[in-house]
Structures are given as C-alpha cells and as structure tokens.
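Only one protein chain is missing from this complex, and each of the others stays in its spot.
As written, the chain order gives the labels A, B and C, with residue 1 at the start of each chain.
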Amino acid sequence: MAEFMSLRDAIAANLKDGDSVAMEGFTHLIPYAAGHEVIRQGQKDLTLIRMTPDIIYDQIVGMGQAKKLVFSWAGNPGVGSLHRVREEIEAGRLAIEEHSHAAMANAFEAGAANLPFAVFRGYKGVDLPKVNSNIRSVTCPYTGEVLATVPAVRPDVAIIHALKADREGNVMLEGIVGVQKEAVLAAKRSVVTVEEIVDDFGPRSANAVILPAWTVTAIVKVPGGAHPSYAQGYYKRDNAFYIAWDKIARDKAVFLKWMEDNVLSSGPESFAAHARRFAVAAE
Amino acid sequence: MAEFMSLRDAIAANLKDGDSVAMEGFTHLIPYAAGHEVIRQGQKDLTLIRMTPDIIYDQIVGMGQAKKLVFSWAGNPGVGSLHRVREEIEAGRLAIEEHSHAAMANAFEAGAANLPFAVFRGYKGVDLPKVNSNIRSVTCPYTGEVLATVPAVRPDVAIIHALKADREGNVMLEGIVGVQKEAVLAAKRSVVTVEEIVDDFGPRSANAVILPAWTVTAIVKVPGGAHPSYAQGYYKRDNAFYIAWDKIARDKAVFLKWMEDNVLSSGPESFAAHARRFAVAAE
Amino acid sequence: MSDYQPNEIMTIAAARLLTNEDVCFVGIGAPSAACNLARLTHAPKITLIYESGTLSTRPTVLPLSIGDGELCDTALTTVSVPEMFRYWLQGGRITTGFLGGAQIDRFANLNTTVVGPYDAPKVRLPGGGGAPEIAIHCGQIFIIMAMGQRAFMDKLPFITSLGHGTGKGSREALGVKTRGPTQLITDLCIFEPDAETSELTVTSIHPGVTRDQIQANCGWPVKFAAEVKETRAPDATELSVLRDLHARTKAAHAA
Partner (left out) sequence: MSDYQPNEIMTIAAARLLTNEDVCFVGIGAPSAACNLARLTHAPKITLIYESGTLSTRPTVLPLSIGDGELCDTALTTVSVPEMFRYWLQGGRITTGFLGGAQIDRFANLNTTVVGPYDAPKVRLPGGGGAPEIAIHCGQIFIIMAMGQRAFMDKLPFITSLGHGTGKGSREALGVKTRGPTQLITDLCIFEPDAETSELTVTSIHPGVTRDQIQANCGWPVKFAAEVKETRAPDATELSVLRDLHARTKAAHAA
C-alpha cells in the first residue's frame, strides 16, 4: 500500500546497492528529481534498465553508480550521443544488455503480466541476436513459425514520475504513458514522484491510466520533478537543456562540475523552479 | 478506411456464409442491432466467437445460423442458462471450442498483435486441455517453465457497438471496453455500430480508447443498438429483459415467435425506443 | 436473532472473513453480495475488482452481470479485459478470489462445465469463464456454495477449476504457488482444508444445524475438525445492511 514519504526516505528505503532499477518515462515524465536523489545517495553497482537511457542515465552512469545497462536506444534524442554512457561502453567499463524497442516494450509487458518471457515477431536478419544471448526463440505450437523471445523485465525497483496522486495513494498518468505502468507492475518495489497530491482525481475518463494505491510502494510530491523532461499539462520539455547537455557531458571534468553544482549540492525543491519556468500556462 | 453505411449494407458487404465472426462487448456495448440484422439476412454456417455468448448468440444459434461456437462462458449472466445454445450443444448440433476467459482474452490480444498464438499461465490441474486440442504449451527458453498457449483469434469479421464516431470515421469507446478494440484489430473486416456521429470528439482524455478510421471497415449509426446491453452515459442495461429472456428462450416455439415478432419483422430503427426507455438522463 | 435464511448466514459468514486489506476478484451472485456487505459494514476500504475490468469499484446496488454500468461508474478506473487477466489476475495482484460452481468435491475442485460426458453432455453448464485462472492466481480462494447431494460430489465428472487436486501437495506438484481454497462457506457450515490432507473439513457449524444435516447434503463422508465452532448468528446490522442491499438491487434490476 502506497506510503507518502520524503524523496530522501523513499529512495533510501527502496533502492539498495546492487539493485536493478527501471527509471522509466518515454520522453515524457522522466523521473529526474528521483534520479538526482539516487545520485546524491550514491547507491552502487546498479543495473539500470530503460528503453531510452536519456540524460538521466548519462548522469548516473557518469557518476560511476552503474555496473550494467539494459536498453534499446542510448542517445540524446534529436541531439546526438550520451557522452558519459558512450565513453563507459567504449572503455569496456559498463556491461550492456541491448535489445530493440519492441523487445524491451514486450519485456516490460511480460513483467507486468508476471510471465517469465515475452514472444514477438522480430530481430529478423539482424546481428543483435549474435551478441545478446538473451534473445532466443520459441516455435508456435500451431503454425510452426519461429518467433523471437526476450526475458521479462522484473526490476527490484521501478522509479517513475506521474502527474497526480490522490490522498489514498492512487497515481494518475496521462499523455505519453510509455511503459511506466508496466514498469511499476513488473517491479518488486516502486517509487513514484508526482506533480501534485489532490483530494480526489475528480471527473475523468472511465479508462484513465491509474496505478491503484496497493500497487505502489512510495509516493513523493516533487513539483517539476521531470525537468528537463516534461509533465503534460504542467510544463513543457526543456529542449534547450537537451541541446545544451551535449556540451556539458562531452568532457568528464565539465560534467563532474555540473553535477556538483546542480545535483550534489542541490535537492528536490530545486525542481519547482523548472516547473515554473516551463509552465504550460506561462506560454 | 471506414465507410459510413446503412446497417443492411454494412452486414451484407462484410459477412458471408461460412465466416468466422466475433461480436464482442463484455456485458457493455453488445452489438444487438447488428446481430439482429445478421439474423434477418440469414448468413449460414457461421463460426461464432465471443467470450460470453450472451443472449445475442442464443438468438443466432437458435435461428440455426451457427455451425460452431468459440467461447469461454455461455450463460445468461446472473440468470441461468442460454437455453438455445445449451439445447444445440446437448443435442450435438453445435460444435464448440471452449476456453477460459484468460485464454480468450489472450487470444484476442494476440490476434490484434498479429501473432499466431498467445502464452499465459493457466489451465493447471483442470480437464479442459483434455477435450480441447487447441490448448497446448510452450517451454520458457529462460526458466524452463511450461506455459499454456492458445491460438490467436483472427476472425473474418468483428462486429462491435461503440459510443461515437466522428466524421472522419474514428470510433470512440469508453467504460467497460472488454476486448472490442482487440476484436476489431484482430479481424479482417469490421462493422461498428455507434450511438451517434459527431463532428469532433472534442475535449477528451489524451489516452481515450479510439479506433482510428483506417482500422475500421464500416460504421453505422444505430442509437440504442446495444439494447438490452447498455451504452455508458447513454442508457442503462435492461436487466429485466435479461431476466425475462429465460422464459422466452426455454421453449423453442416461444423463442421462434419472439424472434419473428421482434427481430425478423423489425429493423434497426426499433432500437432507438429502447435507448429512450433506459436513457441515463431519464433516471 | 434467529430470523434469517440459510443463504443469508452463508453470505454474512463469507463477508466476515474479509478485511480492509483484501483485494478481491469478485464473481456475480453470493460473492458479490458478501464482498459488498463487507464493504458496507466492517471493511469500508476493501478493494473489489470485477473481471469486466473495473478496479476498486463501489457499487450501491449489486450488479446482475459482471459488467453492469454501476461497476464502471463507481470504479477507480476500468481496464480492458486482456489487461485484467494479464496484469491484474495473472500479475498476482489479487489477494482473494471467489468461486462458486455447480459441483464441488472433497478437495474443493469445482465443476461448472458439464454433467455427463463432455462430448455428449447430459447437462451443459456455462463453462469455466475466469475460474480456471482465478483458482491458481489469487492468493487464496473462498468458495461460496449451498450444500446438496447433487452439488457436493464424491467424484466430479469434469474439473473446471483446481482446488487441492487429489490432496495435499497437488498444487505444488503443478507448480502453483498460491494457497487455493482456504474457506468453503455453505448454507449449513464452513469447511476448511485439513492441514495434513487438504480435505475439506467442517470447522464451524451454523446455529441450529446438525452434523447429520450436513452429511445428508454431502456426497462424501464428511470430516469434522477436532474442534468445531458454532458460527456466530448474523447480527441486526449485518442482516439489515444485506437486506437493504438486496432490496435496492431488486428494485434496480426490475426497473
């Protein structure tokens, strides 16, 4: 049953050295504030799972907290490389398990469904199965077709950012919902940061995307907690920051200085300013 | 691309003798008006697919149009038997392929996903696999666990009732959405009856359940078309009719007379009266 | 307070077993009545899920079917049926599932499929619906059934959903990790599986019911626990809340 906590307590209680963790959010609602708390607490030897590692994993990898990255597309979308991730992989210091998006999406779905693996039609005529022994196959018992398989993703911890929680601890997402619901349902424990806590969600679609309180471990209110990603209806994506990150991350020393100034000596309250700056209402 | 048609033309153009057809709707939005048109047109040798056959299939089966029923629960919910279906099965005149709900739901999902089969954890310690050779298994290539499989449902035609279509032919559902979206996406062709056609769906959840125009074959406006089932926000379930059906269907002659009076000599326009009678606003 | 019907004490006894912490996968009929009675009395925070996709629903009248609009109107949210069976039931998120059936055996296996041979049925029943997977994926199962010789069978013609199989260890041997049926609540008494054998054993007898009556309505030799309690009679609140619920429901369904 969801417990309302401080960000510090929520991360400390749920993420341990050596854990596998999925911080999800497909461009939208990436849990930056929670990721920064992970950086401040310094959990080590993490297996980081994410379809699109994005800047948040560039930061965690750059800080030396990850031993392995499970992913399907590791870039700064529309900009270029994730320089910290790329350098660690090229140097052989970061183990990787690489999939396609279809495989990862299916793997999260299978995890949420409590299945050990997912079946899909994919990976035809390509080289990834030659270098990833977790890409296997099953034969359809009806047609004989050979289909690709991927192990279910079952992280120790899922960390996501959502729009709202109500007082009972139910969590609502809207817009581009990615694989966040699946990540939470697939994980043993979950930390959800939200823009706001409301008495009641009020009038809504009968089919609203909601994680009931009893599927969530910890809820933390962090307005702006997705910046430089965005929260639909609250604030816009800080595309300029994504572009600027390229220069920051390219040089390790510049990167470390930026992390010191903006993450290590900061706290979740700093995200509220981002939310105000990019507020949808301010357009 | 969705075409707006009359109910007669839509059924005639899309449903042929010998077709497999899924008329879906999990209690909510059952396509009765379209089903009655199928009865008036008299297509024969149909394979009827539906998780919960409900009265609509009791009627089609009772009229002798079905050769096979694929289902997971064949009853009049909360009332008792579907007498026409039961009599035909007991007499050995109707072939059946029987599954569990989990299997059928997965089979529709696999059909929508263009897969030949679905994998799930089920059918443990029960007798259905002994009498249904389409219940098979695969072994997880990672854990060695043996899981149940079911062939994907890929009907020739899906027939559903939805709330609204817009002028472009996009279709919106809301509330208990069952497996209708999957049925349409799994089928070769689809006929969708709707309560109303609107210029634009207007403000809605970013994640509204919508079938885009290019996934639908024919759209027909039939207000009340789900009666005695219901349409969320339009009219309520006619529970009294479900209770009354038990007596009508118990005797074949009474059944045939009822069908003559209420279906064969009627048309889709008669459904509008039901919608008015059970209108939500009329409460 | 003895002014109650056997099916009322059955429903009330079932309701008493439920708590605020339960997440219930609710079937139509007695389970729905029991769950909503619990919600309207001692367990206001109980979470009710119907297989039509409604999560955390709070109906004011009982649904006639598994998918009445009332369930959706009062739900936290409603998911598709494939999602219901994949993420929620198979996902292991349900603590307590309810089952009933046409027939049951001493190990709480249930038949809702057929009487007589499958290919030449004497009586064709509705079939399994959600039961085969409810029986294995919920943390535990409560079964609610009125007793009778044609229902409580020495041997089932067909096993639709798994109880304790052929006895202790059957579930484990099939790789099933959940507890299975832990309570069978009838109109005469409550059975629980014996700790050693998993055979259904009477642990509580409703007021005024005799052991002979129970045996007379059961197709196998009934086992009684070493200590058999008397079921507490329904109290005034339980009865009035249940009867109000049924009255509201009847009025709504006849409308």
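To be clear about the criterion, contacts are C-beta pairs under 8 Å (C-beta built on N, C-alpha and C of every residue); 3 or more make two chains touch, one makes a residue touch a chain.
This structure is a prediction, so every number in the text was calculated from the model and none was measured.
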Using the touch definition given at the top, which of the shown chains does the missing chain touch?
A, B
Please identify which residue in A:Glu145, A:Glu196 or A:Glu269 touches the non-displayed chain.
A:Glu145
Of A:Gly64, A:Pro141, A:Gly175 or A:Gly267, the residue in touch with the unshown chain:
A:Gly175
Listed residues A:Tyr57, A:Phe108 or A:Phe271, member touching the removed chain:
A:Phe108
So which of A:Phe71, A:Phe117, A:Trp214 or A:Phe255 would be touching the chain we can't see?
A:Phe71
Missing-partner contacts on subunit B, residue numbers:
1, 109, 112-115, 170, 181-182, 185, 204, 206-210, 212, 214-215
Even though one chain is not shown, subunit A touches it at residues 26-28, 51-52, 71-75, 77-79, 81-82, 86, 89-90, 92, 98, 100-102, 105-106, 108-109, 120-128, 131, 145-146, 175-179, 181-182, 230, 232, 236-237, 239-240, 242-243
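The rule is simple: only the chains that are shown with their structure count from here on.
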Taking mean CA positions as centres, which chain lies farthest from subunit C?
A
Using mean CA coordinates as chain centres, what's the subunit A-subunit B distance in Å?
38
Distance from subunit C to subunit B - Cα centre to Cα centre, in angstrom
28
Mark out which residues of subunit B touch at least two other chains, giving numbers and ranges.
120-121, 145, 175, 177, 209, 232
Which subunit C residues sit where two or more other chains touch them?
72-73, 78, 86, 90
